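Showing chain A:
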Amino acid sequence: MKKRIILFAVLLVALAVMAGCKSDSESASSTQLVNVSYDPTRELYQDYNELFIKHWKEKTGQDVTVTQSHGGSGAQARSVIEGNDADVVTLALEYDVTAIEKAGLISKGWQNKFPHDSAPYTSTIVFLVRKGNPKNIKDWDDLIKPGVGIITPNPKTSGGARWNYLAAWAYANEKYQGDDTQMKDYMKKLFANVLVLDSGARGATTTFVENGQGDVLLAWENEAYLSLKEHPGEFEIVSPSISVLAQPSVAVVDKIAEERGTSQLAEEYLNYLYSPEAQKVAAENFYRPTDENILKDYADKFDLNMKLVNINDPLFGGWDKVQETHFTDGGIFDQIYSK
Partner candidate 1 sequence: MYIELKNINKNFGAYKASNNVSFALPAGSLSAFLGPSGSGKTTILRIIAGLETPDSGDIFIDGQRVNDIAPAKRGIGFVFQNYALFRYMNVFENIAFGMKIKKVPANKIKKRVEELTELIGLKGLENRYPVQLSGGQKQRVAFARAIAPEPKVLLLDEPFAAIDAKIRKELRQWLKTTIKKLNITSIFVTHDQDEASEVADEILIINKGRVEQSGSPLAVYKKPTTPFVAQFIGENSLINNYDIFKGFYRQEGFSTAVIRPEFISIFKENEEYKNAYTTEPGIVKTVTFRGSYLEVIVDLHDTELKTVWPTDREILHPNEKVGVLIKKMYLVDSANIREVENEALIADNSVII
Partner candidate 2 sequence: MGKGSFTKYLLITLSSIFIFVMLIMPLMVILSEAFKNGISAYADVLSDAFTLHALRLTLFATFVSVVCNTIFGLFAAWALTRFYYKRSKFLTTLIDIPFAISPVIAGLIFSLTFGRIGWAQPILNIFHIKIVFAVTGIVLVTIFVTLPFIARSVMPVLHARGTEEEEAAALMGAGGFTIFRKITFPHIKWALLYGIILCTARAMGEFGAVSVVSGHLRGKTDTLPLLVEILYNDFKMADAFAVSTILVLLALILLILKNVVEYKWHSAKE
C-alpha cells in the first residue's frame, strides 16, 4: 500500500514537471515574443504581427513567433505582475502599465522610451446612433435633451466608462467655462438620461446593439467601427465636438525581456509600431495612428476636427487625480448620480 502511494505521488509530480517543462522550454526559446494586450486589439495585432514577422526576418534573418494574450486591461496587468511572462505589454491605460512598473518589472521612465508618450495609436470616445439618426444627435448638448436614451457602462466598474464620463466632463468644462456647479448639473442631466448602466463596455454594447435599447451609445471609436462592420447599415457614428484622447500605452517588460534575452526583439517590436506600414494597419483597424501623415490619409474615417483632451491636461491632472476627484466613494460621480 505504501509503495503505491509513493508511486502515485511520484507520478503526479512527474506529470506536473513534464507539463511545466514543456511550456517552459517553449518560452525559453529566444525567438518567441509574448505580447500581453487588452481586449479589442485582437485583429489589430493579428495583422500587425504578420507584418512584424516579415520585417524582423528581413532585418535579422531570424524567424520569430508572436504569442498574443487578450483580456481586460487591468486583469492583464495583474496577470503579468503575478507571473504571466510578457515580453511587451500593449494595454489600454497608462495606469495599468504603471502598475506593472510599480511591481518592479518595468523600468522607470518608460513613457518616454517611445514617441508620443509611448502610445503608437490613440482612440477617442464617439457616439454610436441608429441609422438615420432619428433623434438628430450631433453633440454633447443633444444628449441631455428629454427623451434621449443614453447607454453607457458604469464608471465605477468599467475602465472604458471612465473615458466616457471624462469626455462629457471635458465638454461641460468648455461650455460652462469651468463653472463647477453648472458642470455638475450638466453631468447630472446626462446620467439621468442613461437608460441602462451596464457593468462593462461589452455589456453596454450588447444592450445597445443586440437588445436595441437606447438612442445613443457612448463608445470607443474603434469599437463603434467594429459594430458598424458587424451590423452593416444599422448604425451611424457621430463624432462630437470635443472628446478625450485615449492613449493606450505600450512598454517593454524589461525584467522579463532581460531574463528571456528578448530585449532587442521586444524594443524593435514596439518601435516598428510607429512605422508607416504599421500605422496604416492601426488605421485599418480603426485606431487613430499617431503619425500625422498617415492620419491625414484617413480623414474620412476619423473626424480630425474633434478637440481631444489629454488625461494629463490640467483639467484632469492625470489618472490619480481623476480617480480621487471623480470616482472614489463620495467623489463627483457619486454626487451627480443617484440610483
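The candidates came about this way: all candidates are chains of the complex that A comes from, given by their letters.
Here, a contact is a pair of C-beta atoms (placed from the backbone, for glycine too) under 8 Å apart; a residue touches a chain by one contact, two chains touch by 3 or more; residues count from 1.
Please read all numbers here as calculations on a predicted model, not as lab measurements.
When you check 1 or 2 against chain A in this complex, the one that touches it is 2.
The part of chain A that touches candidate 2 in the complex is made up of residues 1, 4-5, 8, 12, 15-17, 19-24, 26-28, 34, 36, 39-40, 42-43, 67-71, 76, 79, 81-85, 103, 202, 205, 210, 223, 226-227, 230.
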